[in-house]
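Quick one: structure below, then a few questions.
All protein chains of the complex are present and in place, except for one that has been dropped.
Per-chain residue numbering starts at 1, and chain names A, B and C are given in the order in which the chains are listed.
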Amino acid sequence: MSLLEVRNLSVAFGRRPPTLTGIDFTIDAGARVGLIGQSGSGKSVTALAVMGLLPEYATATGSIRLGGTELIGRPDALFAPMRGNDLSMVFQEPMTALDPTMKVGRQVAEVVRLHRKSSREQARALTLDMLEQVDLPDPEQVYDAFAHQLSGGQRQRVVLAMALINQPDLVICDEPTTALDVTVQQQVLRVLRHNLDAVGAACLFITHDLAVLSQVCDQVLVMLDGAIVEAGELKSVFTDPQHPYTRGLLATARLDQVAPGSRLPTVADFYRRPERTPGTEVAG
Amino acid sequence: MAGSGTATGSAPAVRGGTASRRGGVLVRILIRLGVFLASLLVASLIIFWVCNALPGNVAQAMLGQSADPAAVRALEEQLGLNRPFFVRYGEWIGGMLTGDMGTSYLTHQQVGVQIAEKFGVTAWLVGFAMVLALLIAVPVGTFAALRRRHWAGFVTSGLSQLGLAIPAFWAGIMAVWLFGVWLRWFPANGYVPLTEDPAQWLAHLVLPVCSLALVQSAVLVRYVRSATIEVLSEDYYRTARAVGWREIPALLRHGLRNASLSVVTVLGLQLTTLLVGAIVIEQVFALPGLGSLLLQAVAQRDLVMVQGTVLVLVLAVLLVNFLVDLSYLLLDPRLRERR
Amino acid sequence: MKRASLWTGVVLVGIVLVAGLVSLVWTPFDPNRVFPGAALQGPQGAHILGFDQLGRDLFSRVLAGSQICLIVGVISVSIAALIGVPWGIAAGMLKGWPSELLMRVADILYAFPALLLAILFAAARGSSTWSAMTAIGIATIPAFARVARAATLSVMSSDYILAARASGTPYLMSAVRHVLPNIAPVLGVQASVSFGMAILAEAALSYLGLGSPPLVVTWGRMLREAQTYMFNDPALALWPGLAIAGAVLGFNLLGDGLRDLLDPRLREAV
Partner (left out) sequence: MSDPSTPDPSTPDDPAPVYAVRDLTRVYPGSRTVVAVDNVSLTVRRGQRLGIVGESGSGKSTLIRMLAALDRPTAGDIRLHGRSIIGVPERRLGFLRSAVQLVFQDPRSSLDPRMRVGDIITEPLRSRMMRHRSDVPDDHAARLTEVLEAVGLPADSARRFPHEFSGGQRQRIAIARALAPRPEVLIADEPVSALDVSVRAQVLNLLNDLVDRMGLTMIFVSHDLLVVRHVCDSVAVMRGGRIVEAGTTEQVYQRPQEPYTQALLAAIPTIRFER
């Protein structure tokens, strides 16, 4: 049995047409699955649906099972204790993901004390250990810092620490390095890989960057307009894409293999979506 | 293999020492204090100017509109009203600093003594109303925010919208009729000092406080609601939810700390409206507070009393705004350091 | 759901506007005409709301009261907007201490609530509709200045202002071409809300007897007079109060509805 089984998941916001339609995928224990697609394709909605954090006016139908437990329709009183413990999430924007008025160490330690009985000192020790694990220099100093006193890369590592400290089975990462500089991105990705290994957690990694995806994941889901159009092993999808949209994405992502100055292939060369009426297009 | 060296551009790893931080706060408190004093000075000038700029205002008022101009001038001379504006202003402010707020030309009462006497009534009224409004508004506003897409939240917002439109004095009049005249639960008007009879004191305050607070809480509900909605859309709230906090605890732990900043600002503004509301409500319930004192003085065109009372009210407003500024400095670690 | 507040507001404001215009040329009875012996009588015949304490037709008086509320709203909001908007735009476009000074002055003015300033004016100059409108208008200036400044700052930080500069558009021209159109919606919302607050302030002032002179029909004064007869006829206080609440509610809802309509975040989401 897979760790996460998503069956026929649809999500609609209010009375608008559904954002997600009939999503199916599974994630095995310890697997790393990349979810790729352009903005507005429904990647983040998928993540929030799994986390049970969709806004109240959204309706999700279908089935999401984590370790056999059905998550759709699960009351918050039962769902909340699972978050941060069985499954957790890392968001895109490290600048705003931490409470600006609370020391970051305390925010991490709270996650420990929220889910298990432990004394203040134990939680602190665990937190310091975890901060060290995510490669933060001088954990003691970071523990007592406020979010605005840390750099973007440091903050994102604190967020990683929060997501991983209770050793969850599944970590969902929503564009965790998009807001970071390239050199910092490399470090955070390395820290993420290392700690996923250490914890043995599975990962659903959401990104629009195929290169970043290829460095973390071993399976790929390609999302287009709220549906998954292609799924498979990383290598087979990347070397032998089946859907024209995937082919287009891959072609545009290979900027390093195009002669400088020559015409870049575009997605439109491979795949043209059915025409939309002008004026209703949602900007990128 | 620590990576802080290559972390984003020019941002050093962990910056700012505690010592320099404290010094910065002190300087900024002093700056705020300076701004407060300057505002008070300008406000007092405005008040004095409005009351004294037109020559003959006071004397004319004392002698009546049909008085002989020569008599008016003579009286001005006698009271020293024909001296330059700034001399008289200086005298007024100088007296203020030594605790002498002047003496009414009409009633020969000490302005300061009168104000001190009536201040308590208004303070009780405003204080109780503020607390009651908060007790109503915080839970109701939070509820309206959490259920904003739900009919219950919609109805709550609608009710607060309605409350916002009702004049407090009309609510007071209707309350007098309903509870004072028809049901006879509470006295319809008047005031009994606390020292005389605590039970009666409280009974006489119930209706004024409730009518003031009810309308006020409508305003507050809207602020609390929008502040909460703002927090709900913040990334750190989402983070808190993602690590396992339930809605209300997440709001309390992370939301309240951040929303309190905006709520504090609002409280400052609210006190202003409450003070003004109290002036009118005192009239509805015949409470002997600052409002009644002010209106009586206006009716008699007792300008010395008017300018003294208005100055005290404006001082209260400015003082609260100053305290709000200070609380900002203390509540938000980002503000403590920046600039 | 979202448009509900807008349309309710439009309808309520519309009713007040129509009442104000119609009552200029026609009311069922002269609002100041005394019907002998009819004092405090309930509804009868064409007098659908009955009579007040002096025997005047209540409905006609409620209708006529809408005039002063509209006049005070229009004049005081105009005063506030005409001074406050350029003030705020200037504070938003200037930098450094001039901007700081402008806002500090606005802050000091903020410490004078409309009613307090109006009472002060009434004390010094005597009470009149004009002194009430001026006081309410002046006290509302900082609200407009703040809103205009905040909106201007957010427009000024947009790249299209930089683009305009890079295109050789002079700074002042940018204010006209880019800032004004982009902050206009926010100002419209503020005007609507301020209109409601002005009505409330005027009503309170009239209630205190510091507003318009006695012969002018105002809802606030009607409430003042009704209070004495609460024991005999509570309906006297009901109708003018409802009229005030309805008018204020209308302008507030209109402002809210406009805000929802114009909020870019809400619009993007749809």
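Before moving on, here are some points about what is shown:
Heads up, the rule we're going with is that contacts are C-beta pairs under 8 Å (C-beta built on N, C-alpha and C of every residue); 3 or more make two chains touch, one makes a residue touch a chain.
None of the values given here were measured: they were computed from a predicted structure.
Screening C:25, C:46, C:166 or C:215 against the full complex identifies C:166 as the residue touching the chain left out.
From the set A:2, A:141 or A:186, the residue in touch with the chain omitted from the display is A:186, counting the whole complex.
Subunit C meets the missing chain through residues 158-160, 162-171, 173, 177-178, 181-182, 264.
The omitted chain makes contact with subunit A at the following residues, 38-39, 181-186, 208-212, 214-215, 218, 234-235, 238, 248-249, 252-256, 258, 260-261, 263-268, 278-279, 281-284.
Rule of thumb we're sticking to: only the chains that are shown with their structure count from here on.
Centre-to-centre, using mean CA coordinates, subunit B is 21 Å away from subunit C. Taking each chain's centre as the mean of its C-alpha atoms, subunit A lies 47 Å from subunit B.
Not a single residue position of subunit C touches two or more of the other chains.
In subunit B, there is no position where the chain touches two or more neighbouring chains simultaneously. Residues of subunit C that touch subunit B in their complex: 1, 5, 104-105, 107-108, 110-116, 119-125, 196, 200, 203-204, 207-210, 223, 226-227, 230-231, 234, 237-238, 241, 244-249, 252-253, 256. Residues of subunit B that touch subunit A in their complex: 1-4, 6-9, 11, 13-16, 147, 149-150, 234-236, 238-247, 253-254, 257-258, 331-334, 337. By the touch criterion given at the top, residues 35, 38-39, 42-43, 46-47, 50-51, 53-54, 57, 154, 161-162, 164-167, 169-170, 173-174, 176-177, 181, 272-273, 275-276, 279-280, 283-284, 294-295, 297-299, 301, 303, 306, 310, 313-314, 317-318, 321 of subunit B touch subunit C in their complex.
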